[in-house]
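Here the complex is missing a single protein chain, while all its other protein chains stay put.
Going in written order, the chains are labelled A, B and C, and every chain counts its residues from 1.
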Amino acid sequence: MINTITDVLGWSFMLAGSAFFVTAALGLLRFPDLYSRLHAVTKTDTLGLGLLALGLALLDPSWRSCLILLLVWMLVMASGAVNCQLLARFNLEQEEGRHGGDGHQTGESDDA
Amino acid sequence: MNAIELYLTLGIAVFLLSLHGLMTLYDPIRRLIAVNLMGAGTFLVMVSLARRSEVPDPVLHALVVTGLVVAISATAFALRLIIAGSKNDKTDSGGGNRKP
Amino acid sequence: MTPELLPDLTLSLLLLIMAWGALYAPQRSDAMTLFIAFGVVVALIWARLDAPDLALAEAAIGAGLTGVLLMHAARALPDELHQDYRTASYWGALGFTVVASLMFLVHLLYDDSLFNAGLLDTESDLTPRLRTLADAAVPESGVEHPVTAVLLNFRAWDTLLELLVLLFALGGLRQLFPSGQSDDSATTASWPESMTLMSAWTRVLAPLLVVTGGYLLWRGSSAPGGAFQAGSLLAAAAVILRLTGLLPPLRWSSLWLRLSVVAGALFFLAVAAATAIWGDGWLTYPGAYSGLLIISIEIFATLSIAITLSLLVIGEQEDLRS
Partner (left out) sequence: MNFALLSLAIPLFCGLLLLLSGRALRTRTTGFIVIVSTVASLVAAWFALQEAAAAGADIMLNLGGWETGLAIRLRLSSLSALLLVFTALMHLLIGLYAGLSRDGIKRDYWALSCFLHGSLAALWLSADLFNLYITLELLGLTAVAMVALAGPKAYKPAANYLILSLAASLFYLLGVALLYGRYGELDVLLLAPRTQADVITRLALLLMTTGLMLKAALWPLHLWLPPAHASAPTAVSALLSGLVVKGPLFILWVLWSEVAPPTLAQQIGPVLAIAGMIALTAGGLSAMRSPHIKTLVAYSTVAQLGYALMALGLLLTWQLPQMHIALWLFVIAHGLAKASLFLAAGEMQSSLGTKRVDGLRGATQTVPVAMFAFAVAGGSLIGLPPSGGFLAKWVLLEPILSEPGNWPWAMGVLLGTLVSAAYIFRIVAISFDRAQINPLDINPDRVGHWLALLPALMVWGMALSGEWLIRLLAGGPV
């Protein structure tokens, strides 16, 4: 009984996680500029991967794999955040260089 | 068709695709990518051959590890060479040595 | 067709798409990005094919170091000047490849196909003999993990030459920075000004990479891992440290740098020569010491691989010529 419950929960978490990835991909394709794309990708990736990791941990609930999954999630989250910030800042500086110091699309650049 | 056959075919397909790339592309960076893809195709063939038996063949795995080292060293050198070369002749955008 | 084949088919399709894109994407930067992604898919395929050694190596190299290399190239090179990145021999080449693929497919489908002709026929007497011998000899090799045994004992000569390949590539790279000529087009990273987050993250990540690298090296004698995987992780650590400016230039003028670059090959070659002079023959390890010898070779090799790879990726005038 416990097994089926955790199984169902695990699978549904994984499905939800996958759905986040799909929306991230959609955002990447449809959003107009780099900042909103970054926003789509990093936010949903962080959450989507977390849900996937949670689902997998429920399906294979040994301490070892739980720990590894947690580690994976945290590493990806941290590096995603850093990368997003780097990309956004780099782009911003390039734009400022191009437009003579008037950055005009700065809204999303520090969401990480 | 089982997974081994699939990957074996895939390896050769990637090899052929990138061979086509090598022959038709002009940009040296893209040609370098094509060579790397050829390498990946070759390694794919080797690794799927290694997986023919239940326990994978360690000899082929070792050969592929060696091949990977060779590939990365040569790629790094080639890439730096291409960059240095294109920095050198910003005026001359082509001509000269075409591939066979 | 079985359901188990579904992930394989997905991966294969993905791989082909990425390969196509990496070759023919209209923008060169897109092509490079797709090539990096290609490396990740390849690493997944290695894992599917039960090749953890390769998956580790590919992940460190294909996704890590190659990525840095290509990004460097993308920054250093102007966009393609001409849109027609294909050569004039396009149709000839296309024809050739189509014919080649067709011949391959005919071979594949024809009765005497690639698969029936012995490649996948494991029941015949054509199973790898070399492999059988290698499996049998692993207990005598001094290490437990068969791949390591092959790399550092049975085919140690290959590995010695492979270390030389790395070294020769570095020797070639040094030629691109003629001494006494300053590199004005500064390729040293001009990062965004506020680097706090990046350098903070690097301070966490680099020790993690070093620990993981050490673990992979130590583990290599009994499980997947080994000098090369460890070396490439350490190289990645060195690269990010160097890019964020936390590590000073690795100066070629320093004896320690040169020593660590040649240490692997030199020690390996010295072992080979010593075994030839005082032992039973070129690269024949004395039985009792083979485990110890292999570990020490691996340690030196890891050091050399790490330094050489990081120089190959980010080495500049000040690293290579000062």
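One rule holds in what follows: a contact is a pair of C-beta atoms (placed from the backbone, for glycine too) under 8 Å apart; a residue touches a chain by one contact, two chains touch by 3 or more.
As the structure is a computational prediction, the values presented were derived from the model and not from experiment.
Note on the chain not shown: across the whole complex it touches B, C. Among C:139, C:178, C:207 or C:248, only C:178 touches the chain left out of the display. Screening C:25, C:76, C:137 or C:223 against the full complex identifies C:137 as the residue touching the chain left out. Touching the chain that is not shown, out of C:157, C:215 or C:289: C:157 (per the contact rule at the top). In the full complex, chain B makes contact with the omitted chain through residues 15, 19, 22, 28, 31-32, 34-35, 38-39, 41-42, 45-46, 49, 52, 59-60, 63, 66-67, 70-71, 73-74, 77-78, 81-82, 84-85, 88-89, 96-100.
If you put the missing chain back, the residues of chain C touching it would be 107, 112-114, 117-119, 126-134, 137, 153-158, 161-162, 164-165, 167-169, 171-172, 174-176, 178, 252-253, 255, 258-259, 261-262, 265-266, 269, 272-273, 276, 280-285.
Here is the rule we go by: only the chains that are shown with their structure count from here on.
Ranking every chain by how far its Cα centroid lies from the centroid of chain C, the top place goes to A.
Separation between the centroids of chain A and chain C, computed from CA atoms only, is 28 Å.
Once the centre of each chain is set as its mean CA position, chain B and chain C turn out to be 12 Å apart. Residue positions of chain B touching 2 or more other chains: there are none. For chain C, the set of residues touching two or more other chains is empty.
Across the interface of their complex, chain B is touched by residues 1, 4-5, 8-9, 12, 15-16, 19-20, 22-24, 28, 31-32, 35, 38, 42, 45-46, 48-51, 53-54, 57-58, 61, 65-66, 69-70, 72-73, 76-78, 80-82, 84-87, 89-90, 93-94, 96-97, 100-101, 104, 108, 114-115, 119-120, 122, 127-128, 130-131, 134-135, 146-147, 149-151, 154-155, 158-159, 162, 165-166, 168-170, 172-173, 176, 185, 226, 228, 232, 305, 308-309, 312-313 of chain C.
Taken in their complex, chain B has these residues touching chain C: 1-10, 12-14, 16-21, 23-27, 29-30, 33-34, 36-37, 40, 43-44, 47-53, 56-66, 68-70, 72-77, 79-84, 86-87, 90, 93-94, 98-99. Touching chain C in their complex are the following residues of chain A: 75, 78-79, 81-82, 85-86, 89-90, 92-93, 112.
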